[in-house]
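Note that this complex is displayed minus one protein chain, with the remaining chains in position.
Now for subunit A:
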């Protein structure tokens, strides 16, 4: 059964490549089949596909909505046109210059605003688009003012001068190339890191992923593509003016991505085709903006995932391009876990030391003078009433909060000050009380995201799908499978994480945390929502992990489980440590019974 499935998958893959090749071949034949009018429209679609594929990377993968990319297209168009008309440089040189300038200006917007993110970033891009449009109108000397630049020469290559047909073929080739690059990127550690950061910034940072690096890469690449598209358009059209780069154009770009389906590789193609053809068919040039508004309404109401996204859902197959990470059918189950945890340290030594930790939230004193130390290789449990500060303490250790007072040290080295992703790189990993799996990613990809902090190839490697990238990807896949074997996950590994039942989500989250190669693992109520049998499995897993030399800090309310698994128990109440000791001592302490267990529980457990 399974091997049939594998065969089907492979067949489907080949079928997709074949049909894509046929479509591209048909499109390449268009110049000899169509008149100039339609060829022009196809050319326009191509330029939009180039820009919008970058926008798709930004909106669909990074979750950044830029409403100013027309300004970046204008940058590419004007810089290249100025250089080719004034300095007589060849198209190939000026296109590169246009892309570079677009990259520089894009970076100037992105670098200061990515941290702010979300709505602020969108507002900045709107402002940028408006400012660029004004600059184009007023800076006569460079832009030619409202009249624009005309007489832009067509590209030349070895004495051959391009005409509309060959410009169209050039755009077709570039569009296909760009789509392939984006598809490669989606199936790489970069793509996974982008989606992870978009879905849940804190969880991504806890896996060692730096939001800035990932989102800047996305913005920069989209700026380069916008610049390239602008340069190609200018040199095909031989005339550009500020009108082309109005605010409306930026809106149109966003609409193409959303209509087609943000986060789907082919979305921009579908979106651009519809948005270019529809106004022409309906002959409604004057009502263009109203038409766009109407389409936007319709899409958001009826197709929130866009055309390709919704079609993909309906067909039950993932055009979205979930990485094809299907395990080879013959993959052997390893009972051993070779080199999964390379740098386990000797047991007995102190792994983590907390000294006089205080944490305030406004008037709330959540942690008061918390001190204890955690031995290497031990399971150290934190128990206490709800609201006692257990999770707050975990957040302080993992770097999500910084303590107002007190010091933490890991293996004798001070842990402050630092960022969330730095803490992960130092060897601390965590799970969350509420599963924070990345829902758009598959189970296997979720685990692979955990490796993105340590093992991510260069951006160019990811785009080009180089041998190094492929090798890396194979290694990560294999490791991810081993980790899923280790936690005993038997289900479908290529299923989107959103479809996992709750208990499995918790287990996969542990595998993901382990993928960061931690020395110290922080687990926040891992057994919540598990059956007795499942808790038994969890217990086996934790014993295996400590045998590998990992140290575990555990928050848990299942007392019999805590009693069996813990080497040491620290009890917190009202943010203070009531005591630290062996589980049998702590759980029979009268203060603990009174504040936390209740007399009934003790009677039942006995």
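One rule holds in what follows: a residue touches a chain if its C-beta (ideal position, glycine included) is under 8 Å from a C-beta of that chain, and two chains touch if they have at least 3 such contacts; residues count from 1.
The rule we apply is simple: contacts and distances are computed from a predicted model.
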Exercise. Which listed name, "Cytochrome-c oxidase", "PPM-type phosphatase domain-containing protein", "Branched-chain amino acid transport system ATP-binding protein" or "1-acyl-sn-glycerol-3-phosphate acyltransferase", is the one UniProt assigns to the chain that has been left out?
Worked result: "Branched-chain amino acid transport system ATP-binding protein"
Problem set entry | Residue in contact with the excluded chain [from A:118, A:458, A:529 or A:581] | A:529
Problem set entry | Touching residue (missing chain; options A:31, A:208, A:503 or A:518) | A:503
Problem set entry | In subunit A, positions touching the absent partner | 316, 361, 364, 383-392, 433-434, 491, 499, 501-504, 525, 528-536, 557, 559-560, 595-598, 600-601
